[in-house]
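A protein chain is absent from this complex, but the other protein chains hold their places.
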Amino acid sequence: MTSPLLSVENITVSFDGFNALDGISLQLMPTSIRVLIGPNGAGKSTLLDAIIGHVRPSSGRVVFKGRDITHMEEYRIVRDGICRKFQAPGVLESLTVMDNLNLAARRRRECWRSFSRGVAGGTYEQAERVLKLIDLAGKRNLPAGQLSHGEKQWLEIGMVVASDAELLLLDEPAAGMSHGESEQTAALIRELSSQHSFLVIDHDMAFVDQLDAPVSVMHMGRMLKEGTLKEIRNDPQIAAIYLGRDKEASVA
Amino acid sequence: MGHAAIIAGQAFNGVSVASILLLTALGLALSFGVMNVINMAHGEMLMVGGYLAYVASRIAHGPMAFLLALLLSFLGATLLGALLELTVIQRLYGRPLDTLLATWGVSLILQQGARSLFGAIGVEVVAPRWLNGSFAVHSGAFAGLSLPYVRIFIVALTAVVLVSLMLFIARTRWGLYLRAVHQDREMAQALGVNTRWVDLAVFAVGTGVAGLAGAALALIAPVTPTVGQNYVVYAFLVVIVGGMGSLLGTALAALSIGLITAGAQMFTSVSLADVLLLVLVIVFIQFRPQGIVFKRSRVMKEA
Amino acid sequence: MKKRLELSFDAAMLAALALAPFYLSSYHLSLLGRFLALAILSLGISLIWGWGGILSLGQGVFWGLGAYVLAMHLKLTGLAPGDIPDFMMWSGLDHLPGWWRLFQSPLPALVGAIAIPAAVAAGLAWLVFDRRVRGVYFALITQALALAFSTLLISEQAYTGGFNGLTDFTTIFGRVIIDPGFQRGIYWITLATLALCFLGCRWILNASFGKVLLAIRDGESRVRFLGYNPAAYKTVAFALAGALAGLSGALYILHVGVISPAMVGVVPSIEMVIAVAVGGRASLPGVILGTLLVNFGKDWISSAMPEVWQLAMGLLFILVVTVLPQGLAGIPGAAARLFRPRRKRQEPEAPRREMRKGAAMAAQEKD
Partner (left out) sequence: MRSLLNRYVKLAVLCLCGLGVCGASSAQNGTVKVGVLHSLSGTMAISEVTVKNATLLAIDQVNASGGVLGKKIVPVIEDGASDPAIFSQKAQKLIQQDRVVTVFGGWTSASRKAMLPVFERFHSLLWYPVQFEGNECSSNIMYSGAQPNQQILPALDWAFEKGKKRIFLLGSDYVFPRTANLILKKHIVQGGGTVVGEEYVPLGGTDFSSIITKIEIAKPDAVFSTLNGDSNVSFFKQLAAAGITQARMPVMSFSIAEQEAKSMGPSLVNGSFAAWNYFQSLNNPDNKKFIAAYKSKYGKDAVLDDPMVHGYVDVLIWAAAVKKAGSFDPNAVRKAATELGWTDSPMGQVKFADNQSLYQTAYVGQLQPDGQFKVLWQSKGALRPEPYDALAFPGKRCVVK
């Protein structure tokens, strides 16, 4: 049996006495996809925050590739191989599409190595490859700020992919996308899962269905259930939570 | 004068310095917390308040005239603040650094305006007779201690303003709106809070309180076109130390800065005490970059 | 083709400036020289503010450090052996403090004038940026620093010359400063230094460093989550700006012959920023132009109508920031947009985007 790529062990995160994450655990194998769903405020984004070091858990630990990364600096965690796409599109608006990808693909990320003009071997090819993958080759020299909302989402997924991290955290990658776009996104993620692992948050059940991956349901900072989407859909307890609290349940 | 009297006297001096700082910083902290705007012309609101108190003291006479002056300073500075918000600040929401520069421009214009109207030489507001003299202790451990009534008045005024602002925010409907906008602007907007009005009101009231500070300051110092500049840099430090948008944090920060300054001035020169203060602030943010009072928010938005 | 045209313009510009000693009066040449020295400082401000999004209201501190270090050297070279500077005498000192001796010889003084401000800038920046304190907070801290620096200079009169500052320099590197030929030499040295700094800045901004800096301005957290350490990049940028400021200060006093606390405090520091804003904060040629225009303008207005200067300055601040955030360098672009048909939807959407960005920044400030 291979060891898990990521192992979240019993993590608690509290804000002013309120536990956003309440002793949560999660394991993720290499080259696998896991989907996180749950009503608003369940702590999904906070879990991603905790993994990548954006918030610090008050107890528990995060282990990545056998190393405890709970108290590592964010940028070191990223250099270690975890990359995240945030909920709101966060492309770098005054850089061109290509520069966005180049920055993400760069391996030499230390400041003192940033004064050379040339791009290190492989970076450029990597960026080119991703550019084709996300279908923005025609807009390579456009400032990212001028892209449409869907294109920005794609570019940001592209940046995460270009970073070549082993674990990619995607927070609502399909939000605001048309039906066709989100289908394409799901296909892309499935395709890439042969090399990367994904932890995906999304509300759009059609999208989750297309990912065809195990689903974990979160509620009030706890892990409620894990299983296939079908199992989850048929669980009366989960239906109650969704129906009772969240209109989005109607989508499911 | 015994040691106890000296220490008590200096502590009181620290509190009285802190009071003016707090009155100045309250508006800054409020508008920074709610609108993410730092108004570099805030010091000039102090100056405007001072000049209005001067004008009022010229027009009205009698024992209660100074209370009228306070009212006039507050209202005048509030109106000016509202005008500033409508003409300049409003156009620059979301560009906090540019707001800084534009409001610095406003402060230059206000200073020059004051110079043209009142002259470069400071004017003086004579304290009302009931504030003359001081509260003196003649016997016991605190013999020799004397607390000027003017300073006691300033401390009391600050306490009243602070408490009423806190009550206003905690108890009234407008306070509720304010807290909502402070926590999540977009959500508040979606829930039907008119954020434009909240912004305007917060900014105007904040400058109004600074005007009050100016009138209070006029009791112990001359009103000059540049009087605000002396205070506003320290008020900025108070906001940094206090944490964004927290009245309690601002009050604690003002108090600590006042007391530290008063303490340091006893052992070293006034200039070195100022330098020491800045060093302490930089050391402080190493430990608490978010300030004394900071609520960790669940809303972690990312750019 | 376009590149060649640009290059020839660069050369023409440089030639026009290099020949200035032959067609400008001695007074105007000395003005131009000191403003060119200031333009070096402006390049640094453009680096941190225009590209890195770091607004510093305390550049006068680093500028002043450079100026004071060189001024100390100049003061020492003008002394008879065993003598101490006059202000030390009337402040009650009877011998030269040890750390003054550091700058006795020219090389340590020249290196110190650049390295000391750079080191101080780096130290401050690291302390602050590593704690993720930035934006408005950083601007306010640097402003307090400018105030503290000038207060300290004034109060330590025995070591710094106090309020009067340091003045009355006679020789440098064995040459007599007041010699007109030497003045011309200083002008050319200033111009050459400015040209070199300009090229240097352009080079590092075109390298990945510049891209990362720009990226940090757009979204600091985003850059951090791409595996970069923004604090390190910002610290390096700030140290570079500090070095440029120090160099600028050192050259400036060769033209002016005096450095005093009044030239390094809160108000001069913010005037340095406005010159950059007028020129266009993110355009290197723009900031040089802005610096020359604002300073010549100040010289002219303050001669013609002194009381108007402060009003003009205030209006300039407001107008540049609200109407012309790109500064003069933005005028050609704005003009071009006027004559070209507008893109659909792009224009009306812009303010809303700003607003959203503002809200995000508000939440992010000091995150």
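Labels A, B and C are assigned to the chains in the order they are written; within every chain, residues are numbered from 1.
In the analysis below, contacts are C-beta pairs under 8 Å (C-beta built on N, C-alpha and C of every residue); 3 or more make two chains touch, one makes a residue touch a chain.
Here the structure is a predicted model, which means the values were calculated and not measured.
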item: Displayed partners of the chain not shown (whole complex); value: B, C
item: Residue of C:G185, C:G257 or C:P325 touching the missing chain in the full complex; value: C:G257
item: Missing-partner contacts on subunit B, residue numbers; value: 1, 6, 9-10, 13, 16-17, 120-124, 126-127, 132-134, 136, 144, 146, 148-151, 217, 219-222, 224, 226-227, 230, 262, 265-266, 269-271, 274
item: Hidden partner chain, residues of subunit C it touches; value: 5-6, 9-10, 12-13, 16-17, 20, 23-28, 30-32, 34, 86-87, 89-92, 151, 154-155, 157, 162-165, 167-169, 178, 256-258, 260, 262-263, 283, 285-286, 288-289, 292-293, 296, 299, 302-303, 306-307, 309-310, 328-329, 331-333, 336
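Definition applied: only the chains that are shown with their structure count from here on.
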item: Maximum centroid distance from subunit B, chain identifier (CA atoms); value: A
item: Top chain pair, ranked by number of contacting C-beta pairs; value: B-C
item: Whole-Å gap separating subunit A and subunit B, where each centre is the average of the chain's CA atoms; value: 45
item: Rounded Å distance, subunit B centre to subunit C centre (Cα mean); value: 32
item: Subunit C, residues touching no fewer than two other chains; value: 218-219, 221-222, 360
item: Residues of subunit B engaged with two or more neighbouring chains; value: 297, 300-303
item: Touching residues (chain side subunit B, partner subunit C) in the complex; value: 32, 35-36, 38, 88, 91-98, 100-102, 104-109, 111-112, 115-116, 185-186, 229, 233, 236-237, 239-240, 244, 269, 271-272, 274-275, 277-278, 281-282, 285-286, 289-290, 297, 299-303
item: Subunit C to subunit B touching residues, read off their complex; value: 49, 53, 55, 57, 124, 127-128, 131-133, 135-137, 139-141, 143-145, 147-148, 151-152, 154-155, 218-222, 266, 270, 273-274, 277, 307, 310-311, 313-318, 320-322, 325, 354-367
item: Subunit C-touching residues of subunit A, taken from the complex the two chains share; value: 52, 54, 73-75, 78-79, 83-84, 86, 88, 90-95, 99, 102-104, 106, 109-112, 114-117, 119, 145-146, 159, 163
